[in-house]
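What follows is a single structure, written as structure tokens, with notes after it.
Of the protein chains in this complex, one is absent; all others appear in place.
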Amino acid sequence: MLDRRSALASAKPYTSSVLQIGEAHGFSLLQVAGLAKAISPITGKLPVKVGLAVTSEGRTLMRTGPNQFWIIGPEVDDIETKLPEIAIITPLSHSRTRIVIEGEPARNVLAKGVPLDFHHSAFKSGTFAMTGLHHTPVLVHCVGENRFEIYALRTFAVSVYEWLTDAALEFAR
Amino acid sequence: MFKPYSALALAKHALSPDRPWPRAWNSPEPKSSYDAIVIGGGGHGLATAYYLAKNHGLTNVAVLERNYIGSGNVGRNTTIIRSNYMIDGNTQFFEHSLKLWEGLSHELNFNCMVSHRGQVVLAVSPAQLDTFARRGNIMRLNGIDAELLDRGQVMKLLPYLDYSKDARWPIYGGIIQERAGTVRHDAVAWGYARAADTLGVHIIENCEVTGFVMDGDKAVGVETSRGKILAGKIGIAVAGHSSHVAKMAGLRVPIETHVLQAFVTEPVKPMVDHVISWGAELFYLSQSDKGGMVFGGHIDGFNTYTQRGQFPRIQTVAECAVSLLPLMSKLRLLRHWGGVMDMTPDGSPFIGRTERPNLYFNGGWCYQGFKATPASGWTFAHTIAHDEEHELNRAYSLDRFEKGRELDEFGIGNWTYKQ
Partner (left out) sequence: MRIPCPHCGQRDVGEFRYGGDASKARPAHGTGDMKAWHDYYFLFDNPKGPHDEYWQHVLGCRQWFKLTRNTATNEIGEQP
């Protein structure tokens, strides 16, 4: 069994009374390309629009593009074994680091570097965007009123984390 | 005829303050015909008209500018002049231009503030320093000045850069061309206009060319917003709008119009005495005499005629600025603007004849046209006057792609860190 190592193992932990920024361990990620009508019997109903995330059978299902999906499940998940006949799968669990940012200033922090509208009415819980942060591709998933999960490429995880903690300085000490 | 500018003239006018300085150039009504018309009252167009009169005795010439002269790229650039090109064809051309810059203020009797403050290109790796040595040797073999600098020498010249051990892009050394530098860009337009006007050239502003008058496949005149004007010869010099004007003559050219942004900070005390170019990314900076840091980087990257750039480019250029000169993070950006220019498939320009008799084309300057202004005008005038390219612009033909004779400056022409 391979040991799952954190890309942020060397990063300085972040502490503040109003904001949390840290790694959210324990997930598996599968990128799936195929037809929704063939995949949904296995996974549960898939979102119709790009940018929507739904929960089904303990997993988060996202539509990331035309006929393209992300399935985020628990650390150990057997979904990977059920799909190869039906769709093209790319296991991405070890390619991404999931960073969570939560707190009242979270939206303002992200707005400093991500070219999206982070207002409560524009970026709601249950929606996500594949976008850019600090010149790297990230997926930003709103999972609560002031809670976001950011999937950063593993190679850039420390850089993205440091960008976030630096950007947070003006809002939280 | 104008009285020349001189110390005596300065004294005379100081002593009689109610006597105004004469107009620098006239605003004649366009005639119905000229021996030659230059379309485009920018640096290149005005220089062309001047050299037609000065070098070739062709004074029955009009420059047609759709706006006011100098409203285009000659008034928008980052003022850098240099001749450190590596590819044959470009090396000699830009050196000829630099030689013309050296005497220009005297030639035009107009202070163009030509400042040979030197340009340093910084190497951020040992391999890059090797490529700079190669370039320097090519320059030297062509009789052009170049010196290789080690890290210590760069530190002495440019003490304000990041030499710390944490520097993301450590500086290994550089290459300097002492004769390179900056020029007051507006003065170039005004200086050439005044000098050309003095020789009899008509500067016609607010005159937009809307079409060509054709006689078969020969261009014999232009339709303009101020009427029809016939001409024995017509030269096009309208950076950014080259395709637009060429199309009026039924020509398609190897050009895409793109926007380049430029930036200036609030004025600060004199600190940067050179032009600095970076080896890590395309980034160039100098300090103007007013004190602001004038800098720029890449084009935005998409076709546009809007002369307006977008925010992502502001961000990446600012990142370069702060990486190279950490003190820039303390300065306020005063202004940013854009100019539109012709991008070509190989990054090198066009100066020469077209398939239409008596119609000549000067364009495709990517964003390196300002330093080329004198040589561009000089060779374009020669080409128009003799109906044949000069040796210096022979490589800049519109059909060079057909013939496999690209001057491959990576398609951008200005990447001093890659040449």
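Read from first to last, the chains carry the letters A and B; within each, the first residue is number 1.
Basically, contacts are C-beta pairs under 8 Å (C-beta built on N, C-alpha and C of every residue); 3 or more make two chains touch, one makes a residue touch a chain.
Only a predicted model underlies this, so the values are computations on that prediction, with no experimental measurement involved.
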Among A:93, A:131 or A:146, residue touching the chain not depicted: A:131
Of B:252, B:269 or B:290, the one touching the omitted chain in the full complex: B:252
Of B:18, B:166 or B:402, the residue in touch with the unshown chain: B:402
Residues of chain A in contact with the chain not shown: 50-51, 64-66, 68, 115-116, 129-132, 137
Positions on chain B where the hidden chain makes contact: 241, 243-244, 247, 252-257, 301-306, 308, 310-312, 315, 345, 401-402
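The rule we apply is simple: only the chains that are shown with their structure count from here on.
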Chain centre separation (chain A, chain B; CA means) in Å: 48
